[in-house]
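The block underneath contains the structure these notes are about, expressed in structure tokens.
Here the complex is missing one protein chain, while the rest keep their positions.
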Amino acid sequence: MGELLTVNMGPQHPSTHGVLYLELTIDGEIVVNCKPHLGYLHRSMEKIAENRTYIQFIPFTDRLDYLASMNNNLGFCLTVEKLLNIPVTPRAQYLRVIIAELNRVASHLVAIGTFAQDLGAYATALFYTFSDREKIVELFDNICGSRLTYNYMRIGGVSGDIPAGTEQIIKDFIAYERKQLKEYNELLTYNVIFLARSKKIGILSKEKALNYGVSGPILRASGVKWDIRKEEPYLVYDKFDFDVPTGGVGDSWDRYKIKLDEIEQSLRIIEQAIGAIPEGNPVSKVNRVFRGTGETYMRTENPRGELGFYLVAEGGFNPYRCKIRSPSFSNLSVLSELIKGLNISDAVCVLGSLDIVMGEIDR
Amino acid sequence: MLLTNIKRIFIGIYSILKGLKVTFKNMFKKSVTLNYPIIKQDMKERFRGMVDLYPDKCVICYQCIKICPTAALDLAHKTLEDNKTKNITIFTFNAELCCFCGFCEEICPTDAIFLNKMYEVSYFDHKDLLKIDLMSSEKYKHVDGGVS
Amino acid sequence: MISMLLKGLAALGFIAVSAMFLIWLERKVSAWIQNRLGPMMTGFQGTLQPIADTIKLLLKEDIVPNGVDFISWWLAPFFVTVPVVMAFLVIPFSAKWIILDLNVGALYICSVTSLCVLGIFMAGWGSNNKYSLLGGMRSAAQIISYEVPLLLSVLLVVMQAGTLSMQGIVHAQHNEWYIFKPHLALAFIIYFIAATAEVNRVPFDIPEAESELVAGYHTEYTGMKFAMFFVAEYTNMFIISAIGTTLFLGGWQGPFLPGIVWFLLKAYGLIFLLMWIRWTLPRLRMDQMMSFAWKVLTPLALLNLLVSGWFMVN
Partner (left out) sequence: MQNSDLALQIKNKFPSIVLDEQPNFLVVPKTALLDVACFLKSELGFETCHCLTAVDRKDKMEVVYHLYSFSNHFMLTLKVIISLDDLTVESVSSLWRSADWLEREVFDLFGIRFLNHPDLRRIMNPDNWTDHPLRKDFKREDFIPRPVTLGLKG
């Protein structure tokens, strides 16, 4: 063993997906030890929640996992609805499913693009996926008026009904995206260099995944067939027919491939939901004041895993305590275990395949 | 053994050629980006830009102030001698704090406060961002086409 | 003597213009592939963008980081740039447009271009930056390994042509370009792959792997020093395409058009291929790349050399 070198990867680094700081100890090119340092984006969301009313906290959930704002909105609103027993109209439920699944597609597209970027496929795959995502973002812009921090879900409904013609746009998008997925398979998935770089790199075993509390696509890539949408359905997910894709061994390639498969399943859900939207009024006005007591824990299936909200209410207008269990936080905690003994290049590959969002980890 | 290796090499070369085909096809597609400062995208109908106000519509109900999650709005009024008419003394908007959530627009009973379509809002002085006087009709004059 | 000087100056001018054109082309090709517009504001389709960039880089502050090994850090950009300029001595642009037709041209150009690694390693070592150091080490390992298959495939051309002079090799392809001969086609593929690695292009851009090493060996360079690395990189690209054109694609020979046009067309065609590959493929890993060089390319080139050499002798 030669002299060990400490490399500070981050907080400013092209491939740490935000302001993650990894203290790598390397022996030549081999990573001997990895020590992640978090907190560069810490905004103490939980303290903010304690000082805001339930309604006022919704825009802040946008800033958790900023690639899947709709899903965060949804998770928080569902938790409050569960805590305070607030009914939701069927139309709002269907709209929520469609919107959440569209955002899942958008989020996975970013994950695919950035993973390819981490493997050195300069920007091309990233641009293709981003221009696909752009279509969804445009649609959301049309629906709720914002492109990143949507703030669309409301407690008891959504902020506004979808404009006329949205169904057709979504149907067109589904057809377009199915074609694009084939292109990604040709460009990336079965490319020989891509396979060589990501196959058998950073294998996460089933037991380890469960022990580390890993969730979402990363857990499924390790071979655990687990999806809250299927196992403990919320909203109207039990009415739709979809599969839960699982990976083989849990390497980086599986974690990438599972995202492509999930996009396909999400498109299936959207296709079924779009044909079955019931009539009704999905809109919930913003100026309602909520208060109640009790505590509840609710999990939803975010693109990156299980987003949990633990809400404690003690009668005030504000939540007494709001714990956000973010999926990326647990997913990142496996990193130092996974990359021990791998190359620096592989460390970047594993980090990219874990698909973390720092806004959610640091909160 | 040798045969499988050769087969693997050929599959590898084929996959690379397939990737090259995809990028070649895309070379002739229409650009998805716009030539930005010359051609600009139209903002959507529900787009949430800068906070704006129709001063004469405001009934000084303080709803927007109460709902604002980041306390970006400042409002104060004084009641005239006849105890009926209220006058706004200060109504300012702090663009630095604003999170563009649109709650104020949603809650306003008279649609006085709203979010306009401006997105290219830059100032020469940071201080200008902190206190944008919503009562003034020239608040967004420096923006291209910034007439509310 | 004066004509030599003029030719040298012309070569320098060509390097500057070519590098600028290549930078513009790279940005445009990447934009086309990615469905973007690319530079549009300076001149028609952004053609003047490289000039604007050059002005910007010229006016930038030249930062000397703390704790650099000053001599090697300061000299490195020159060590990278000078061999590139030297290589232009023997490139035959057309029947007459060659600065000096050395009788050992092929040998000379191969030896001169491999000097670049010295500058890259100096930059990596001198920068006092761990990313630079890793980049420099990777680069040294990579360029030295890929030199072997590259030289072996060049050797085959020399055997076929029976001369080391660049003009001589072009003349030897008067009847048939070498790429149409099967064993030389294989040699061309090997040459092309090895040359891609020589100039650190994707999929072999390991020394400057952006997502791993930030910018590799030129992380700490600013202003004109960075520009020198940049120019050297793109000119290197032109040189390997020019060598490929001369050795395999019949050089400046071609019907109707004058020789210089044919030469540039072929060379820029190869460069376009390089760019196209760059914007499509992911990057290989260090160990994979090394094993590819030593376990696949070198044996293949050796085998090719032996078999076709045996046929040539008989």
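For reference, chains read A, B and C in written order, and residue numbers begin at 1 within each chain.
Methods note: a contact is a pair of C-beta atoms (placed from the backbone, for glycine too) under 8 Å apart; a residue touches a chain by one contact, two chains touch by 3 or more.
Model, not experiment: these values are computed from the prediction.
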Identified contact with the non-displayed chain, of B:Lys21, B:Arg46 or B:Lys66: B:Lys66
Chain A residues that touch the omitted chain in the full complex: 38-39, 42, 44, 46-47, 50-52, 208, 210-214, 224, 226, 231-232, 295, 297, 299, 306, 308, 310, 312, 320-321, 323, 325, 329-330, 333, 362-363
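By our rule, only the chains that are shown with their structure count from here on.
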Chain pair, A-C or B-C, that carries the greater number of C-beta contacts: A-C
Chain closest to the middle [Cα centroid of all protein chains]: A
Length of the line joining the C-alpha centres of chain A and chain B, rounded to whole Å: 23
Chain A: positions in contact with at least two other chains: 124, 128, 131, 187-188, 191, 193
Of all residues in chain B, the ones touching two or more other chains: 16, 19, 22-23, 26, 32
Chain A-touching residues of chain C, taken from the complex the two chains share: 30, 33-36, 130-131, 134, 202-203, 205-206, 209-214, 278-288
Residue numbers on chain A that touch chain C, as the complex places them: 5, 7, 13-15, 29, 116-124, 127-128, 131, 187-188, 191, 193-194, 196-197, 343-346, 348, 352
Chain B residues touching chain A - in the complex, by the definition given at the top: 11-13, 15-16, 18-19, 21-23, 26, 32, 44-48, 63, 67, 69, 99-103, 106-107, 115
